[in-house]
Structure formats: C-alpha cells, structure tokens
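A single protein chain has been omitted from the complex, and every remaining protein chain is retained in its original position.
On to subunit A.
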Amino acid sequence: MIQFDRVTKRYPERGEALREVSFTLANGDMAFLTGHSGAGKSTLLRLIGLFERPTRGQVLINGVNINTLPINKIPLYRRYVGMVFQDHRLLPERSVFDNVALPLIAAGLTRREIEKRVRAALDQVGLLQLECAAPITLSCGEQQRVGIARAVVARPPIILADEPTGNLDPELSREIFALFERFHGVGVTLLIATHNLDIIHTLPYRTLRLQQGVLADD
C-alpha cells in the first residue's frame, strides 16, 4: 500500500514541486499519474523510491513511514520497489542478461538462481532470445522491455514507472502497457507516470492528475 499524507516537497532552487499531496493506493492497485511536464510526477515517484525525502508530510509504504528508514535500510527497501525509467538507465557495456541480473547480484543470489530468474523475466517481456545482446543494438522498445525485466526480476511488490513510453510510438506503447497489466494481474502494485492520455483513457484504471504540484484530479 502506498499512502501519501499531505506531502510537500520544496526544492531550494525552484520552490515547491509538490504541495499537500494526499492519496492512497491499495495493494495490487494499478494507477496512472498524469500532468504537464514539471507538474511533480517525477518528484512524487522519486519520493516513493526514496531518492528524495519530503519537506513536510509522510510517505507510508505498507504503513511504514519510509522517511524514518535509516540509511543502511534503504538498499533493502529499494529491492521492494521496482523502477522503470523513460531513458531505461541500462548499462551499455553489459549484456541484456547482465543488466537484468543486476538487482539479483546486488541481493546476493546464487548464480543458478540468478540465471533462472533472469530468464523468467526476459521471457515475460519476450526478449529471451536477446539475452547476450548489447543494449545499444536493441530498438527503443526492446531496451524499455529490458528495463522492465530488470525492474521485475527481483519480484518486487511495487513497480514505479516514470514515462516508460515517452520515446515510443503508440503501438509499442500499447505493448508496454499490456505488459504492465500482466504484472497487475499477478498482484503487483503499479504507479505509472505518463503523458500517454490516448492509451490510458482506453484502460479501466485510476488516474491521478497533478497540476503544478497539487493533486487536481483523482
């Protein structure tokens, strides 16, 4: 469960990015986060990912105020939350397999377990045959699917996606959303920041709309 309780985030250089934002996303829910550029979508996701801490208010994950987590607990928390980015954030010098394996290597799994899980994740995103390829040789859509495989490989209960279809054409975008729906189907909680209103209007999920840092529509 993701719960925002009157969260305000202020940056010293550009003022308030979020103002008094409150909402609750139940476990297993899937929701979209929309709004113009600079409306605070990325900030909201970064607060959940614990890359930032709120200026005021509380972010509760499964009832725990994550801002009270000590620094040495943050890595364990990050394994609980899978993240997908618009620019994929893959490591270009490593193969697709190695990129997807990173969260499992970080978690200290055995080689056999890593191989099993990475192949399962690549299979889910339909890239099993490309495990040895270098990320730059892949298309944009394929790279994004590698990014998604990396986010889900450790089977986190929460997945956050920041403009995952920002660089993709409508057809590829639809494929990516279909992928997210499959994870939703197995009980993962998803929060997806997106501009892609055309597609999300055709999908039956909740939409949170941010406007200049304020939650305008739910």
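As a convention for this text, contacts are C-beta pairs under 8 Å (C-beta built on N, C-alpha and C of every residue); 3 or more make two chains touch, one makes a residue touch a chain; residues count from 1.
The rule is short, and it goes like this: contacts and distances are computed from a predicted model.
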Listed names "Cell division protein FtsX", "Integration host factor subunit beta", "Cation:proton antiporter" or "Sulfite dehydrogenase", with the criterion being the UniProt name of the chain not displayed: "Cell division protein FtsX"
Candidates A:Leu91, A:Ala178 or A:Ala216 - the one touching the absent chain: A:Leu91
Identified contact with the non-displayed chain, of A:Pro103, A:Pro164 or A:Gly213: A:Pro103
Listed residues A:Val64, A:Ala120 or A:Leu172, member touching the removed chain: A:Val64
Missing-chain contacts mapped onto subunit A: 49-53, 55, 61-62, 64, 66, 69, 71-80, 83, 89-91, 102-103, 105-111, 113, 150, 154-155
